[in-house]
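Each chain you see keeps its place in the complex, though not every chain is here.
Order as written gives the chain letters A and B; numbering starts at 1 within each chain.
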Amino acid sequence: LNAAAQGVFIISVTPFTEDGSLDLDGVGRLMDFYLSHGVSGVTILGMMGEAPKLGAGESRAFVEGVCRHLDGRIPVVVGVSSPGFAAMKELADFSMGAGAAGVMVAPPGTVRTDSQILDYFQSTADALGETPFVLQDFPLVTNVQIAPSVIGEIVRRIETCVMLKHEDWPGLNKITALREAERAGGRRISILGGNGGIFLPEELRRGADGAMTGYAYPEMLVEVCRLQSGGDADAADDLFEAHLPLVRYEQQPGVGLAVRKHVLARRGAISSNSQRKPGRSLSPAEIGEVERIIARLDRRLEQL
Amino acid sequence: LNAAAQGVFIISVTPFTEDGSLDLDGVGRLMDFYLSHGVSGVTILGMMGEAPKLGAGESRAFVEGVCRHLDGRIPVVVGVSSPGFAAMKELADFSMGAGAAGVMVAPPGTVRTDSQILDYFQSTADALGETPFVLQDFPLVTNVQIAPSVIGEIVRRIETCVMLKHEDWPGLNKITALREAERAGGRRISILGGNGGIFLPEELRRGADGAMTGYAYPEMLVEVCRLQSGGDADAADDLFEAHLPLVRYEQQPGVGLAVRKHVLARRGAISSNSQRKPGRSLSPAEIGEVERIIARLDRRLEQL
């Protein structure tokens, strides 16, 4: 993983069987699904990957399964955020040994001021050693507001910070500020947009290099990136807007992951939509709404 | 205001002149704009109405100006949430005297358990006397999670609670639960959806009676409600989806109000897009994005 990364790093779900056990047998099918839709990388054990609900042994088994199946065809990023640096380092080292390309770290809610944030990522880098890492900037969940100048300073100080998973909301001006700072002499890092892709066209036009999110139609994310980088903003917007009703529906906190797993199961990417407890599945009314949205999406795609 | 209210109660912005003073002269123009687009009611001094930035005298002057201009043509609801019941009652009594139809109250973040919430709204009702009120359920901002059973109990106990401004997110199942509870014997109240309208079609189909939100194209909200209540769900969705890119863009916290005021000023509803300090205006890049979205919206509306 390096600062030149671009395209779509899909945030992978973690597949479980109906009884809640980790579905290691399903890893290949899920990765093949993502590969077949053109993603440039895959990120596992992220927030939408139910990582905190896995035991340490399960996390390792999943990392191993994914890396073995992908076998270097595309880079694997592993979420390693942890309350302690020892556990973070342990999972990071294991992952790199298993073939991962890098790791991702979100700050804990206890770091608040600029210097606390800087110190935290310095300690992170010290713990991770040479392992390249993605800084996950997701204030809505972490409750940590990172100023663009602080991201700039982290990038300046820490060579191994190679990518920003950008999901501040609102954050479009942050992308602009970061790119302007780079033009003024900073090191350039990769910026991938998150938030389910709900601002993807604007993010790309502000200077993002792609997306790192888990929308259940990865081909939309891939194609919007391709069209936009080819200069066809209108075609990118046309495709994006066709999907926007579902992207929006997936944004609902709590419901979102159930929607995503429902659609992925429906598309054959996973064998079961089940989440490990505590989790939820869709109510009949919700399933009806998702099906309606998908039917309209299909019709609209035909018209494009 | 009563429990049979339906349609669109537009959340009005508060107009300021460029120097930040309350634009009382502009009240008539703004209300005429809303009226001309078919709204059924208007809600002032809500969260997107910059209410906390007004002095008490200004709040009264604005209430008076709005009520005088509308002169009973459509009902006026006044946001009166306050840390103290004395101030809440004061503004509510003044508003009703000036011709308002009812008031709106959101709970403070300090009430948390079911019984604390019940007690809070009982005290609210005691303070308000006979004034009908809207319960604003907006956990993302208030940090108060109100269970459907608690809303049901409030409705059962408190006759003057006539409407729910629903902006839990996710909250579609909450609407369904409330309507089911009513069918099981409860009193029916009006439910209007908020959140900028981003789930409006689904909310209506779950049983909402309309919308109480402030999207800068009120005619979309009005028409979607009309189409859906007439049974034409596809036409409702077609119109909604044409606007969805802008609805989404307006959802950005902080940026949202600047977008809304920008569009309203562009449409001639207000003379200035200025917010009272602390506030913000749009950056050039943001203006470009909004203009692009509007241009695409216009083209798409032509095709409908």
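In this text, contacts are C-beta pairs under 8 Å (C-beta built on N, C-alpha and C of every residue); 3 or more make two chains touch, one makes a residue touch a chain.
Just so it is clear, the model here is predicted, and its values are computed rather than measured.
Visitor: Starting from the 2 chains in place, I would like the total count of identical chains in the complete complex.
Guide: Identical chains making up the full complex: 4 copies.
In the analysis below, only the chains that are shown with their structure count from here on.
Visitor: Would you tell me which residues of chain B are touching chain A in their complex?
Guide: Of all residues in chain B, those touching chain A are 169-170, 172-173, 176, 198-199, 202, 205-206, 237, 241, 244-245, 248, 252-255, 283, 285-286, 289, 296.
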